[in-house]
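The complex appears here minus one protein chain, its other protein chains still in place.
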Amino acid sequence: MPDRVTFAAGAQKELAPGVPVRLDRVRTPQYGRHLEAFVPGQVFAHPRGFTFQPAAMLDFARVFMQCNPLYLNAQYAKAHGFPGFPASPQMVFNVVLSLGVQNDSEKAIANLGYYGAQFLRPVFAGDTLRAMTRVMDRHERGSGKPGIVRIRTLGVNQRDEVVLQYERKIMVAPDLGPAAAPAAAGPEEARAAFPWVDEGSVDLGDLRLHAIDRSLTGRDTYFEDFEAGDIIAHANGRTITEEHLALTYKVGNTHPLHFDRVYSKGLSGAMSGEPIVFGGLVFAWLEGLASRDATENAVWEIGFTEGYHTQPAVAGDTVAAVSRVLGAEAVAGVAGGGLGVVTFQLVGVKGISAKAAVETYGADLFVKENDKKDRGKEKIPAKIFEIERRLLVKRRPRRG
Amino acid sequence: MPDRVTFAAGAQKELAPGVPVRLDRVRTPQYGRHLEAFVPGQVFAHPRGFTFQPAAMLDFARVFMQCNPLYLNAQYAKAHGFPGFPASPQMVFNVVLSLGVQNDSEKAIANLGYYGAQFLRPVFAGDTLRAMTRVMDRHERGSGKPGIVRIRTLGVNQRDEVVLQYERKIMVAPDLGPAAAPAAAGPEEARAAFPWVDEGSVDLGDLRLHAIDRSLTGRDTYFEDFEAGDIIAHANGRTITEEHLALTYKVGNTHPLHFDRVYSKGLSGAMSGEPIVFGGLVFAWLEGLASRDATENAVWEIGFTEGYHTQPAVAGDTVAAVSRVLGAEAVAGVAGGGLGVVTFQLVGVKGISAKAAVETYGADLFVKENDKKDRGKEKIPAKIFEIERRLLVKRRPRRG
Partner (left out) sequence: MPDRVTFAAGAQKELAPGVPVRLDRVRTPQYGRHLEAFVPGQVFAHPRGFTFQPAAMLDFARVFMQCNPLYLNAQYAKAHGFPGFPASPQMVFNVVLSLGVQNDSEKAIANLGYYGAQFLRPVFAGDTLRAMTRVMDRHERGSGKPGIVRIRTLGVNQRDEVVLQYERKIMVAPDLGPAAAPAAAGPEEARAAFPWVDEGSVDLGDLRLHAIDRSLTGRDTYFEDFEAGDIIAHANGRTITEEHLALTYKVGNTHPLHFDRVYSKGLSGAMSGEPIVFGGLVFAWLEGLASRDATENAVWEIGFTEGYHTQPAVAGDTVAAVSRVLGAEAVAGVAGGGLGVVTFQLVGVKGISAKAAVETYGADLFVKENDKKDRGKEKIPAKIFEIERRLLVKRRPRRG
């Protein structure tokens, strides 16, 4: 039952000089969790939520150089049968990942990898997402050492439909200090309700894949243009500027490592330095750089896995992208056979062009950095990211 | 009576080489006012106005790390009974303050303080604000010295309802040069119409304070969690980048000190240097940094007073915030007793974390810089801002 809220505050009087300063009453709320605070089975509901507005969706797509007109052009999206242009999956991932930072990783040392991400439903203008995380397991490695926590996170819209779910491993330090601030960061629900979708299925609604204006995309990025083994060195790089601090805020990430130089320079030893670019943004820029040659004619990003940030990036770094086709399979029985699934390995480098990276490092560029030790290979300092991603791509339209 | 405006311009011919250059016809329009041009009683109507679009409102809230979901999440705002999410009061203040710069302070030397600000009505998407200022008094201090002008500014929406009003003191230099450009900056109305609200009352419409998704905000930021004397050192800082130049433009501020390095480096003596961050933006960042621990569960910012920018900030500075609770009073007879008024002293520092600032400066951090001389205390160079602000905060919901 609503109340009419009118409130006459009266003139505001100055109070500060008359209120004694109580240095015994200082509190310093902390966010994120130390290792011990991750209990398998726990479910955290993440704070705030995020409403998607069309201008912000287009803005994200453009700042990250998305070339698929599905995310840039309302006419094109509607011609396909979407009610409007969807948010780019990169934006959805960045937002859901960021919603979870306060509970999951604001105290994490390192993001160890993304696994099994699935984009299940498009996000349209006006949708509001919220997110939640379940702790799957916690692996401690002995006294005082950081441990590894495996979590699952999902984002739901205002109709409680899951739009994205993924798994993540993070490296978290144990709580070495006196029991200062308890895990008060955000509410937690011990209830088991965590609607992870076990047999994930993308639902894009009713789509039309014909009668599309083909002049808006390239001719060489249809399903038939990708064969397992193909390697595409994407022409342009992107110099990341200090814009990344504000962009971190714009997607809602609260980790000071990305926007607080007093914090980042205060870290110990080798970790001390400039604010690190939030990995979600790096992934988005690399995906954008690849999009013109790889995903212009995709109708959906099904998901990704085995994603690793292998070196950090800071403002001033120029990133470039290479894509390697890992597989291409036609899809029967959907949309009249007009779609196929293409799997890409996306590799990001910094300080070097994509073409030069392939020429310089050759096959080693595509060996997982985590596997290099076992295979007696050196890590590549210029390599910053790798991931495998699957997309639903249109087949080349027949003439007429 | 509308006219159909169609106009055939014809091909555009090159004209410049044929028009003699008339160096005797150079004009250099000036904006802002010198001290003499502020006449008590005068009312200025400020130019341009500002239309609030939802994506820009969300964008402002996020760039300034607002954590109250009221400004981030349409579902949450509507659940409270708002027609949509309101613009953050910080954005409203920045816009109204900026609308007045061209008439009021584009020639000002210093912004001496904000007083008695009251946010009277929410601003929603689609609202257009315009602003006006009345000169209250002018205090001259003798030949050639800058004087102090006290002004009142208010912002009205398209229904002529006052959404914000406040008082400001600015330091303005006298006109030392020959009578160059008269006060031609913008129209002025000598009419007395200036709808300042004497008995200000916040009107938020019909609100529901129950049945809200509590998982979207923290558990420790309800009315009952704040007691006069509490001091909260907010965990994260924010490194301000050169983004502030574009942000100054985005809120409509025309003062070159903030975005014109030729101008800022051309100032005399100690004032010469890098563009200074517009104070309204600094206030917004500090308010955002405080929001996660202080205002997540607020339903409205009633207003603020005694606000001073005590040191400038430039790109590269990292700002941090400390809040001190000055008072907490339950509000009877409104919204079923579900609200209380909390008054905070918000202090901003640069180059140091909030926690370190409290540890280093202790009680002196909370003594007004303007009072320090009289009290035989040194000013704190790291302290950049202080203000007292009042908010309407929700009481903790009862279980069930």
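Each chain carries a letter (A and B) given by its place in the written order, and its residues are counted from 1.
One rule holds for everything that comes next: a residue touches a chain if its C-beta (ideal position, glycine included) is under 8 Å from a C-beta of that chain, and two chains touch if they have at least 3 such contacts.
Note that the coordinates shown come from a computational prediction; the quantities given were computed from them, not determined experimentally.
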Which of A:11, A:39, A:228 or A:330 contacts the chain that the document leaves out: A:228
Listed residues A:19, A:136, A:212 or A:335, member touching the removed chain: A:335
Touch with the omitted chain, as defined above, among A:6, A:75 or A:272: A:75
Positions on chain B contacted by the hidden chain, ascending: 1-9, 11-12, 14-17, 19-23, 25-31, 45-51, 53-56, 59, 102, 126, 128, 130, 158, 184-187, 189, 242-243, 245-246, 249-252, 254, 256, 259-263, 266, 275
Footprint left on chain A by the chain that the document does not show: 53-56, 58-59, 62-65, 67, 69, 72-76, 81, 85, 116, 118, 199-209, 213-220, 227-239, 241-243, 292-293, 296, 299-300, 302-306, 316, 318, 320, 324, 326-327, 331, 334-336, 339, 341, 343, 345, 351-355, 358, 362-363, 366-368, 371, 386, 388, 390, 392
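As a convention for this text, only the chains that are shown with their structure count from here on.
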Angle of the C-alpha superposing rotation, chain A to chain B, to the nearest 5 degrees: 120
